[in-house]
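One chain of protein is taken out of this complex; the other chains stay put.
This part shows chain A:
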Amino acid sequence: MTHQTHAYHMVNPSPWPLTGALSALLLTSGLAMWFHYNTLTLLYLGLLTNMLTMYQWWRDIVREGTYQGHHTPIVQKGLRYGMILFIVSEVFFFAGFFWAFYHSSLVPTHDLGGCWPPTGIIPLNPLEVPLLNTSVLLASGVSITWAHHSLMEGKRNNMNQALLITIGLGVYFTALQASEYLETSFSISDGIYGSTFFMATGFHGLHVIIGSTFLMVCLLRQLKYHFTSKHHFGFEAAAWYWHF
């Protein structure tokens, strides 16, 4: 018996879980050092080791799946479950921030003046740049669906173009949102309004950046012919994340 008689993937030993855990330690202690002692060294080390771990771990997964053929249908099923469960956990993460916002804004306390927005806060007009940002993201949902269908239909040029448009819209959103951040008359330390505003939009913006990066990796892989019309789970995972 020199080969396995099942279709699962027995992964070779890898150092990346360990380097990932160590990077998490450096990140957390780095944050504490930055907050309390105004020094960034440990945090930079944590960010570096974290980026390196992610790059090498995911590179190895691409090698195992695309080049070595380990991603059989049953393995792909596991990957699907994994991505779905991860996205569900992110939904609950955001649920917390929405809870905090509604808790404070639906029954504003006395110290805010019994009103929302609180006394003294000049909010951004939601029908200006924020509305544009909404339409940008909705349009990117359309373009990524176009990309997916093009991929499934074997239309290579269409797929490349649609994916590029999706990424472009993501970058456009990020640039617009950054300019909005510079426009606000309030900061994260301006009471509960500032806290809920920047926590919710901040984590959302981070997720847009992560999603855009995931899509960029997919574009690079697509240009290198990694995806087939029937097997392209990396792209599907990125699309699920993007829609979320």
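Methods note: contacts are C-beta pairs under 8 Å (C-beta built on N, C-alpha and C of every residue); 3 or more make two chains touch, one makes a residue touch a chain; residues count from 1.
Here, contacts and distances are computed from a predicted model.
One chain of the assembly is not displayed; among "Ras-related GTP-binding protein", "Cytochrome c oxidase assembly factor 6 homolog", "Immediate early response gene 2 protein" or "Auxin-responsive protein", its UniProt protein name is "Cytochrome c oxidase assembly factor 6 homolog". Only one of A:15, A:78, A:96 or A:113 touches the chain withheld from this view, namely A:113. Chain A residues in contact with the hidden partner, per the touch definition given at the top, are 110-111, 113-114, 119-120.
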